[in-house]
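These notes concern the structure reproduced below.
All protein chains but one are shown in place.
Coming up: subunit A.
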Amino acid sequence: MGELAKLTIAGARDALRKGEVTAVELTEACLSSIAEAGALNAFVHHTPEIARAQAAAADDRLKAGDAPAMCGIPLGVKDLFCTRGVPGQAASRILEGFAPEYESTVTAKLWEAGSVMLGKLNMDEFAMGSSNETSVYGAAVNPWKGTDGKALTPGGSSGGSAAAVAADLCLAATGTDTGGSIRQPAAFTGTTGLKPTYGRCSRWGIVAYASSLDQAGPMTKTVRDAAIMLGAMAGHDPKDSTSADLAVPDFEAMLTGDIRGQKIGIPREYRVEGMRDDLAKLWDEGAAMLRDAGAEIVDISLPHTKYALPAYYVIAPAEASSNLARYDGVRYGHRATLAQGDGITEMYEKTRAEGFGPEVRRRIMVGTYVLSAGFYDAYYNQARKVRTLIKRDFEQAFAAGIDAILAPATPTPAFALGGMKNADPVEMYLNDVFTVTLNLAGLPGIAVPVGLSGEGLPMGLQLIGRPWEEGALLNQAQVLETAAGFAAKPGKWW
């Protein structure tokens, strides 16, 4: 049974259409893999009844010959997506007991396409974190282990999604990416993670962190699967005014494998001081693979790269402080027990102190500070101007004929859970140094596993594409994937 859960979306789709396997069998295989994998702490709310009902309905559609590509494919859903009637709390205590009365647009589209919901996946609280350790459920655990046998982080914030896909608990999962939260966990687990262009997928029904940066995307075993799943997630939604009214192309059909003559930029500012030797080597090898496939490798400059991280840590907390003002103990979730004589202000203050974890409290307060009178121009407006310059860097590179940019995904492979316990918050923020730039610029990016580190852990590279050209980006990524031939899997210890 466990073997079926190892299928890719493309493999399962073909087997389902040929009648070699049923959606019910596929779903049962995933449910039993999940039942054995409690040690990974990836699935935090289980929905086997929903899964079985959806699988049976998918089998009916398959029999009737009315089956889109995602029909019958069992998925995990990041806890950030609202799914009607299923507990969802963005891994926060403040949403304890919350069962949304509505369905996010992205998950609604996946269910309409016939996909099967296995449950909700672990993440950092409100998607704020790079190691899954800020979760109220406790950290998700990476199925990969280092040579010293220590438990590793699957990354964050979509850590549960990455762990579940890497451990073959589901065929694929949804993630969201505000500063790297799809690509960093994908790189840490040897899986593929795509952050689409801002506006490609509707944000409606996804718990908001930083609205001008948040974007949902697929987390999969292969690039082809990312293309198939993105097709089902994307599209205009009148309920999200920032979702783009553009046609969704057939991304899978754009995987031609031909990148001859394309220009791939290598940004010199990403070669940061102190870069690990194995990472620098991997990056060079990745560039050589694309060159061998007929692409031209071009050195480029993105001069404002260094300022992306500080700009992000102004803009994201500012937006978070506004977005998270809604958690007030009135309409949903946790409310603190009040003392005699406490009024509404005490209710807000106690509820929010109890309900939010330390990292979320910290970001809300930093955001409050940078938006407060007297500092708005010095911090918030300055960061927004720098953001304009960061976007301009990319626009100039693309205008000079660059088709895509190749960069590392993360500065290191997965680190030990608890390993950053004594680090200050800024050290943890440095995890996002290669990923955060394109959230600020709204660009699509994909992390692809390319090799193993010195300690035998997966390492990924990142391709950054032109806006709205996910099809071309996926094609470039598949060329890299094929050339790298990354096939390593973690040994099963859970």
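Keep this in mind: a contact is a pair of C-beta atoms (placed from the backbone, for glycine too) under 8 Å apart; a residue touches a chain by one contact, two chains touch by 3 or more; residues count from 1.
Going forward, contacts and distances are computed from a predicted model.
One chain of this complex is left out of the view, and of "C-type cytochrome biogenesis protein CcsB", "Tryptophan synthase beta chain", "Lactate utilization protein B" or "Aspartyl/glutamyl-tRNA(Asn/Gln) amidotransferase subunit C", the protein name its UniProt record gives is "Aspartyl/glutamyl-tRNA(Asn/Gln) amidotransferase subunit C". The omitted chain makes contact with just one of the residues A:32, A:382 or A:453: A:382.
Summary of contacts with the chain left out: across A:145, A:304 or A:466, the touching residue is A:304. For the chain left out of this panel, the touching residue among A:19, A:238 or A:401 is A:238.
Shown as candidates are A:442, A:458 or A:490; the residue that touches the absent chain is A:442. Only one of A:81, A:111, A:137 or A:198 touches the absent chain when the whole complex is considered: A:198. Residue-level contact of subunit A with the missing chain is found at 97-101, 197-199, 212, 238, 241-242, 244-245, 304, 306-307, 309-311, 313-314, 321, 325, 328-335, 338, 342-350, 352-353, 356, 361-362, 364-366, 368-370, 372, 375, 378-379, 381-389, 391, 424-426, 429, 440-442, 467.
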